[in-house]
Structures are given as C-alpha cells and as structure tokens.
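Left out: one protein chain. Kept in place: all the others.
Letters are used for the chains, namely A and B, taken in the order the chains are written, and counting of residues starts over at 1 for each.
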Amino acid sequence: MRYDIGIGHLKTSSTQGDEIKTYALGSCVAVILYDRKTKIAGMIHIALPESAVNTDKAKSLPGYFVDTGLPLLLKEFKELGGDRKTTVIKIAGGSSIMDENKTFDIGKRNGIAVKRYLWKNGLGVMKEDIGGNISRTVSIDVDTGRVLLSNAKDKWEI
Amino acid sequence: MKYKRILITDDSATSRMIIKRCIEMAGFFDLEYFEAEDGLQGLTILDSEKVDLIITDLKMPKMGGKTFIRKLKSSEDKKDIPIVVVSSLDNEILEARLKREGVLAVIGKPLSPAKVFDFMEETDD
Partner (left out) sequence: MTEENIKEAMIKTIESVFSDMVFIDTLHIEKSPENFDYTQILYIDIISPSNGYIIAYLPLDLRKTIVETIHSTDWDEMHASEIDDCLLEILNVIAGNFMTELLGRGAKYNISFPAVNYDEEDIEQLDKSQEIYFSAEGPIFRINVLLNS
C-alpha cells in the first residue's frame, strides 16, 4: 500500500510492499530512515527548524518542526523495531527559499537543523540530496529501502 | 565492515572524537580504537598493537603525517596497513603524492558521517 504524507506528517512501516511518499518538497526537508536488517522504513516531512516560533502549531502538528518532529519519528521507528546500528538515514529537500523577512534561507537552515539534532543524538546523515532550487518528490520502498527522488524533469536515486 | 581495529593519529582530541563519532554514525559499531597525538606516538602504538586501518591527520607536532606515512611504508611489518588521510589541507598535488606513496584515500575536513559512509561503500568488498 502507498502512504502519501503531507507537510508535518510522518509514517513508519514494516509491511512488505508498502511505499511511503511525499510530494513537492521545496524548502521542506524529508528525513528518511531505513533499517537494512529488519526492513523497517520511516519518513517525515518537516517544514521549519524550530518549534519555538509557533508553540500552538508544535502541539497540534509536531512533525512540522525539526525539534518536535524528529524525536517523534525516531520514537515510532524504534517502537516498530528499528535499530540505529543497522539504520541508514537519508535526507532530501531543503531548496533555497528565503524567509518572509529575507533574513535567512529556510531550506538551508532546515537541513542544518536536522543534522544538528541528529548529531546531538549520536546519529548522522549518510546520503543527502539537498539545496538548489528544485522541487523534489521522494519515496521509499519498504521491501528494498530504495529512496527515489523525482521532479517534473528527472528521476534519480540516493 | 572489514576494519575492526583502527588507529587514529591526530593532535586534536576533538578531531579524534569527531572521526570516531562519524564512523559510528555511518553505521560501524563495536570497533576498537587506538589514539595517538602525532606520528611518533602512532609508531609506538603500532609496535605493540595490530591494527587494520590507520586514519591520520597531516599537520601534527613532533612527527607530521607525511613523515609518519613514509615511515610506515618503509617498514616491513607495517607497510601493508591501509592508510586514510583526514585533513583540512585539501590539495590535489598533495593528494596525488600521498596516493602514489600508497595512501588509500584522502578525505577533507570537516569529516561527516556521509563521507565515511561513501568511503566504506567504495572500499568494503
């Protein structure tokens, strides 16, 4: 079965045949986990680095922010049986888009915030496809762990 | 992963910690590490410990990476240990020279789990 996840949502699965997919990542970042041993997959579609900018939103949709979303994804992934020792972490998205006040690049900051959170928790990104000015649709196949990216023009794998 | 016992030679304790963390974050656990602050200490450790990978910085006091590598390559019992250079001195001429001298790979600092992962994927058979 295919699960399409929207902004601020996450999904984990250990069911063979499942696919988790998210569409048109701009400055948002998808964090994709895959345990190569137990074949468990997880994905989250994050929009902003810090929940402090909107605590109400963080309560209603924690997956929207790096600091509230990633702990949830990691918790769910672990509960399903995911083991960090055999897990590959990939990230995609983070296209260059300036914030409303044009003071910083949201996409870049999202990517950095994800890596910072992971690093502080003893985890790291092994493959990434971030930055630039493209829109990315990303999916993971639970059987194989293959992460496919696409946009209007191309398809590629990371 | 074929490397189980690794010698890390770098004068910065922070850098040695980063290297170990990046290896672990790239998915390689339960390895045994030996740490040296310079080439001299590295050679002393290698006299008593058997390792299957050496990761070394270049710019170190007492004995820098270039001399350390030359000494390793001219030693009968150490010349076959694979060497990876992790350094901020990122230079094509130097990289070519180090590879001619038998260095397996040269990786620029800052190191990241992704760089370790790519290296392991390329070299692990």
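Throughout what follows, a residue touches a chain if its C-beta (ideal position, glycine included) is under 8 Å from a C-beta of that chain, and two chains touch if they have at least 3 such contacts.
In this text, all values refer to a predicted model and were calculated from it rather than measured experimentally.
Asker: Looking at A:R36, A:K59 or A:R116, which makes contact with the chain not pictured?
Answerer: Missing-chain contact among the listed residues: A:R116.
Asker: On chain A, what residues meet the omitted chain?
Answerer: 103-105, 108-109, 111-113, 115-116, 119-122
Asker: Over the whole complex, note the residues of chain B touching the chain we left out.
Answerer: 11-15, 17-18, 59, 61, 87-94, 108-110, 112
To be clear about the criterion, only the chains that are shown with their structure count from here on.
Asker: Could you work out how far the Cα centre of chain A sits from that of chain B, in whole Å?
Answerer: 32
Asker: Tell me, which parts of chain A touch chain B in their complex?
Answerer: For this pair, the touching residues of chain A are 85-88, 118-119, 122-128.
Asker: If we count contacts the way the header does, which residues on chain B are in touch with chain A in the complex?
Answerer: It comes out as residues 21-22, 24-27, 29, 112-114, 117.
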